[in-house]
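Only a single protein chain was left out; the remaining protein chains are all shown in position.
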Amino acid sequence: MLVFPNMAGVAAKNCVHFLLNALLRRGYTCIGPTVRDAAIVYEEIRAEDDLPIGYTDEQDGGTYRLKKRNDAARFGYTVGPVSWKQYLFPPSTLLMNAHRTADGFLTEAPANRVPIYAFIGVRACDLNAIAVQDRIFFKGPYVDPTYKARREAAFIVVVNCGQAGRTCFCVSMETGPMAKTGYDLALTEILDDDRHEFLVEVGSERGDEVARELPTRPADDKDGNAAQRMVDRAVAQMGRSMNTAGIKELLYRNMDHPRWENVAARCLSCANCTMVCPTCFCSTVEEVTDLTGDHTERWRRWDSCFTAPHSYIHGGSVRPTTLSRYRQWMTHKLATWIDQFETSGCVGCGRCITWCPVGIDITEEVRAIQETDRGKGH
Amino acid sequence: MEKDIEALLTEHPFFKDMTAPYKALIAGCGKNVRFDAGQLLAKTDDPANEFFAIRHGRMSIELHSPERGPLILQTLEAGDIVGWSWLFPPHRWKFDVRAVEQVRAISFDGQCLRGKCERDPAMGYDFMKRFARVFMERLEATRLQLLDLYGNVSR
Partner (left out) sequence: METSLAEPMLTVPVRVRKNRRESDDTRTLELVFDNPANMPAWRPGQFTMLYVFGAGEIPVSISGDPARRDTIIHTVRAVGDVSRAICEAKPGSAIGVRGPFGSAWPTDRCEEHDIVLVAGGIGLAPLRPVLYTIMANRSRYRRVSLLVGARVPDILLYRGEMDGWREHGIDVRLTVDAATPGWQGSVGPVTTLIPRIELDASDAVAFIVGPEIMMRFVVQALAQRGVSLDRLFVSLERNMKCAIGFCGHCQLGPAFICKDGPIFAYSQLQPWLSIRNV
């Protein structure tokens, strides 16, 4: 049984060194995991040493700690506060330039440079998040040109998970821990008492082309099984779970459930969850003038539904309370998103649980409502 | 040629599906009336002994202000009922009532009707239920008027 259908070979533990060389030579800006400010973030990397070698993360509700491992794992962690949306859907994007003329003004679209990225270390959950955002930004009739250009250029190197964190629940959301499709290359780090290697899978023509520059030996069933054991360990370690059966209807009929007051009493409306969530896409549009008042720029910036101005209209906010805003975020993520985009908005990465200062757990909130479901009519 | 009052009651929404015996009783207190455009039918503090079921035309409920003249509170049209001060002591009109345009209506004698309701409580209850509905609708309308309902649409 071929569990890893795209197996192309097995590379040594330093395969990222060769991978980076191959990608840098092709002009890619490589974004990958690195340690900064006591966390593992995704930033530009240039050498294998930039990886968080020998590091892991311990996460739980409202908790993130970087810890040293007792091995030299390259990808021995789960996910950090940064996701790939930062690179495909940048926090600030210039949309338009305008300048005053004698009798009015002129506008022009900016010539935004399109960075050519290679994403190294894309987790299956995050790959799914990219696919979720594809549906937002590609879905007709409007296409976001910034997202589209960066997305099409981006070379994706998945690294399947060999462990899971206490806030992970990709298994419940059916988004991981293994990526089956949608990547250029996929690596599975096989690290146990006997060996430290990478199973390499090819998912596209350009992935195949790059893979040829990696020193690999042929892969066989034993390699496949070893990689499978890594993935199985991740499955077994899943820290959280969510029963998603009928979740849209569940939330639709519980919009007045008392649990919302319970969570609203804890929520600080700090918007952390929306910042770290890899699928959240709210943005705002701002006009910024220079000091002369003759030049204006229109910028798109990340925004969050947790802010009061988000729903402001005619002198007031439609969602004036933390309760209404938390409810908006959670029901959008898990329910209305399905009606809008035909998928869930949640990929089970657990970031919102980890990075919530008070440890609000979306899986626990769902469970609480499920257990006291008001039923039809409220 | 004027139809008889009972037949006119059948056409008016206020008396819709009232039973025939009750309609006949009430019709006995009613008569046809006509008013010219601009005619004042009732003045504030006048004795109130009648109410109207409008058949055609528009009437206004007004209050007279010394500085500003007549202030229109609400207008009522065919199918509406005008006047409830006859129901309760001191039986005096609280507001002015004017025919804005030519009006044809049925006028009901208040004392006659109050007497019949006292003597036949079942009919009285039916009648008061209908009037209570008028109060409710009038109050709802007044509340909406007070709200400055249209203040918010800016697009």
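In order of appearance the chains are A and B, and numbering begins at 1 in each one.
Heads up, the rule we're going with is that a residue touches a chain if its C-beta (ideal position, glycine included) is under 8 Å from a C-beta of that chain, and two chains touch if they have at least 3 such contacts.
It should be emphasised that the depicted structure is a prediction, and the values quoted were computed from it without experimental measurement.
Screening B:20, B:71 or B:132 for touch with the missing chain picks out B:71. For the options A:237, A:328 or A:370, the residue in contact with the chain missing from this view is A:328. Note on the undisplayed chain: of the listed residues A:12, A:98 or A:270, the one touching it is A:98.
Panel shows chain A; residues 95-96, 98, 100, 103-109, 136-137, 141-145, 252, 255-256, 281-287, 289, 293, 296, 298, 300, 303, 305, 309-315, 318-321, 323-324, 327-328, 332, 336, 339-340 of it touch the chain omitted from the view.
For chain B, the residues touching the chain absent from view are 13, 58, 60, 68-69, 71-75, 77-79, 100, 141, 144-155.
We take it that only the chains that are shown with their structure count from here on.
If you average the Cα atoms of chain A and of chain B, the two centres end up 68 Å apart.
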